[in-house]
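The structure follows.
Of the protein chains in this complex, one is absent; all others appear in place.
Every chain is named by a letter (A, B and C) in the order it is written, and numbering of its residues begins at 1.
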Amino acid sequence: MTPSCPPSTAEAGWLRRRGGEIALWLAVPLAVALFLPEYYLLATHVAALGLFALSLDLLVGYAGLLSLGHAMFFGIGAYTAGLLSVHGWGEPISGLLIAALVAGLVGFITSFAVVRVQHLAQLMVTLGFGLLVFEAANRARWLTGGDDGLQGMDVWPVLGMFEFDLFGQTAFFYTVAVLALCFIIATRVIDSPFGLTLEGLRENPKRMAAIGTPTAARLRQAYVFAAIFAGIAGALMAQTSQFVALETLSFGLSAEVLIMLLLGGAGRRYGGLVGAAVFVIARDLLSDLNPQYWQFGVGGVMVLVVLFAPGGVLGILRSLRQRLMPVARASTAKAAPVTATPATNKGGAA
Amino acid sequence: MLAILLTVLFDGLAYGMLLFLISIGLSVTMGMMGFVNLAHGAFAMFGGYVATTLMQRAGVPFLVTLPVAFALVALASIVVERLLYQRLYRRGPLDQVLFTVGLTFMSVAGITWFYGPSQQPVVLPAFLQGQVSILGLEVGIFRLFLVAVGLLVAAAVVLGVERTRFGAKIRAAVDNPVMATGLGINVGGVFALTFAIGSGLAGLGGALGIQILGLTPAFPLKYLVLFLIVVSVGGLGSVGGALLAACVVGVIDMMTKYFLPEIGSFIIYAVMVALLMWRPHGLLGKKS
Amino acid sequence: MSIALTTAGLSKNYGALQVTRAVDFSLPVGARHALIGPNGAGKTTFINLLTGTVPATSGSITLLGEDITGQRPDQRVKRGLARTFQVTSLFPELTPMQSVTLAVCERLGLTARWYKRTGEHRAALDEAAEILAQLHLGHIGHLLTRTLPYGQQRIVEVAVALALRPRVLLLDEPAAGIPSGESAELFEVIAELPEDISLLFIEHDMHLVSRFASRVTVLVAGGILAEGTPAEIMANPEVRTVYLGNSEGHA
Partner (left out) sequence: MMKKAGLLAALALAGASLANVAVAADDTLRIGVIATFSGPYADYGRQFDAGIQLYLKDHDGKIAGKKVEIVKKDTAGPGPDAAKRFAQELIVRDKVNFLTGLDFSPNAYAVAPIVTQAKIPTVVMNASSSAITTSSPYIARVSFTVQQDSAPMAQWMLKNGIKETYVVVADYASGTDAHNAFEKAFAAGGGKVVGSVRTPMNNPDFSAYVQRIKDEKPQSVFFFFPSGVMPPAFLKAWKERGLDEAGIKLFATGEATDDSYLQATGDVALGLITSHHYSYAHPSELNKKFVKNFYAAFGKEMRPSYFAITAYDGMAAIAGALEKTKGDVSGDKVMEALKGLKLESPRGPIEIDAATRDIVQTVYIRKVEKVDGELVNVEFDKFERVKDPAKEAQ
């Protein structure tokens, strides 16, 4: 699970806690830039899908809310950004914000229906909405270009400085930057009382009601958050590839992003990112290896992960860490807020 | 006009029966063990390939291939269940989703390896082709056959569940696995057998469906949504529900295609959402 | 003394089946009140009616002078009515610290706040830690709830309820599932609860009842059979007949 409650020893503790992460966030893009510049595109793809998976994690991993139609928001974000730039407004950052807004709005409207049902019904209702939007976009060829995709996007330079180049360098850093920003916000959300509430709802909605939580309202809030982040991810994908495919709305993508999340490990802050990386890279390698039967390999990875790495890649990492150093348990068990009270520091050591 | 309406209605029912045959297993096993088996479509596909292989390679007559498809798929499913699935019953639904989708991918690629990516041919025996006119109504013989088989299976399943001891055990297990275990029912065993029968029926459906659904390695993914719609709208673990839902889906599908072709699949999805809003546990599903 | 909670003619029917019959009940402020009765007497249903998880067929519920009959469960909680569950109902993957913090945050109306870390809500954290310490849970506050022994989980149940600063606390068999030896400890904890909290708890063990309850209500077939001090109840012949056949000690 994730540290949902950060230590209270404010900013100093924050740096101690996040220092390693920040280093990582700087190191990885730098490494790509220096050693694998010809992989900018793949890396950008991973980053955008990573954000998408992260957004789904807020629902599936934290709020315990199931969705098989999350691509709806990804696609809506993508088409919003796409249509903006096709019709003359190619400024990327405002494009992202507007895409986020639209996706969030649609999320808000549909949320009422989605939180009214649970389990399979919830899965199917989200799926249903996704399929309806897909059909609509497919019909509205005059607007979306239908299955030919949305063409003729002209995205202006980021901050008026960085042109989108063929090597995908600008695209890469732009995406990573936005991802990092969204990740920080998402982390905030997860670490907040609201985030804790979501975990409570995932664990035991009945009890949440019993402590006076208006459960539906909280779930709707989570749904809107997820929609917004997914919208941004979609917009990123559209702007960096200067193209929007109908597939960005498809059930296939909804399923794929769920698979990514589960591969990485749902309910863990890095689950989405790791999952997206694992899935995309595995698919890329395997399909280069064998363009015809790569699916077998991908399926195999999924099966093996479930059998031998419950809780996804991060899950197995964590349980390994625990086996190696038993004390780690306390830290991973989110001792965070408790560190405040001496009583539990004692306990923590014990 | 009435004749047209009846024809379309009948075609819809025939289509529905097919969906029912394939989906019923999924519905019961999901309702019973809460096991999310998204690889269910793969079992249907295997049934189809068993049938075509027997027909092409061994010249076995179509009707004979049907029971064989049922048996082989049922057998195979027992192996899968004992070997893999039963390890996952204690896991969350998400793990089950990841696992079964993974299996589906593998089976898709595997089938492509053996049979190639393209459509499998199936030639129906002459006596199942063409149309007969019943009370002035032009009816496809094969579809008539489908409806017959569908109703037969539905009847058998209902009787089996309602009347036999095994059926009683199934019902107990569906209602409350824990209590059933308490009553000394070997829920694991009951489930394995139910699972096998359900998968077998899927295989049967797959074999019957080649004519209408076609048969390519993409089958399990292509129709997954359709099966899930039937299961969810019908209500988990409800035989009658699955039958009802399948017919509703089939009829609506045919109706829209005939009368409002330009609307495409909108209506079917909209109806699903509406029905689930109205009855979240499905038309005949048990409140949990 | 003033009244914390009263019901007037509170009834619940499922079709023809009457599970709660015109119950007139009142709970004084600061009371330590036990609710006893044979299985199926409708004790838990009565609690559910009070908390609003089950809507009443007729009759009214008044909490601290306010009619709450029509209110949603979460609204009643906000009015100071908290409960625990007969079967532990907690957050397996959260720690007790988190669970209690959650309840505190809900009471303080923070659970919609997403832009500030829980860690920055010092007051909430300290209060949560306090409650845990008060219930002798401080040392296990950081462990995942599912890893705790059942007895401690029962106490966490109480802790979560307490975090809501209830004026009236309903405990549905707080000691259920705990070996009778340990259940006494749990009630020690309950006994230490602040005076101004009015307690209504369901309990079978008459020894515990007579030790910790100041008054007892006997519920039979959905209706009140008798009410009085533990001693009176123990002495009441009607009650004894109802309980006849129940194992010795368990009244």
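Of note:
What we mean here is this: contacts are C-beta pairs under 8 Å (C-beta built on N, C-alpha and C of every residue); 3 or more make two chains touch, one makes a residue touch a chain.
Fair warning: this is a prediction, and the values are worked out from it, not measured in the lab.
In terms of the touch definition stated at the top, the absent chain reaches A, B within the entire complex.
Where chain B meets the chain that is not shown, the touching residues are 4, 7-8, 11, 15, 109, 112, 116-121, 123, 129-131, 138, 140, 142-143, 211-214, 216-218, 222-223, 253-254, 257-258, 261-262, 264-265. Against the chain not displayed here, chain A makes contact via residues 26, 29-30, 33-42, 45, 138, 141, 146-149, 151, 158-159, 161-162, 166-170, 173-174, 176-178, 180-181, 237, 241-248, 287-288, 291-295.
By definition in this document, only the chains that are shown with their structure count from here on.
In terms of which chains touch, the assembly is arranged as an unbranched chain of neighbours. Between the chain pairs A-B and A-C, more C-beta pairs are in contact across A-C.
Once the centre of each chain is set as its mean CA position, chain A and chain B turn out to be 34 Å apart.
For chain C in complex with chain A, the touching residues are 51, 53, 73-75, 77-78, 82-83, 85, 89-95, 97-99, 101-103, 105-107, 110-122, 124-126, 128-129, 132-133, 138-144, 160-161, 163-164. The residues of chain A lying in touch with chain B in their complex are 60, 113, 116-118, 120-121, 123-125, 127-129, 131-132, 135, 139, 251, 255, 258-259, 262-263, 266, 292-296, 298-303, 305-307, 310.
By the touch criterion stated above, chain B contacts chain A in their complex at residues 30, 84, 87-88, 91, 94-95, 97-99, 101-110, 112-113, 225, 228-229, 231-233, 236, 264-266, 269-270, 272-273, 276-277, 280-282.
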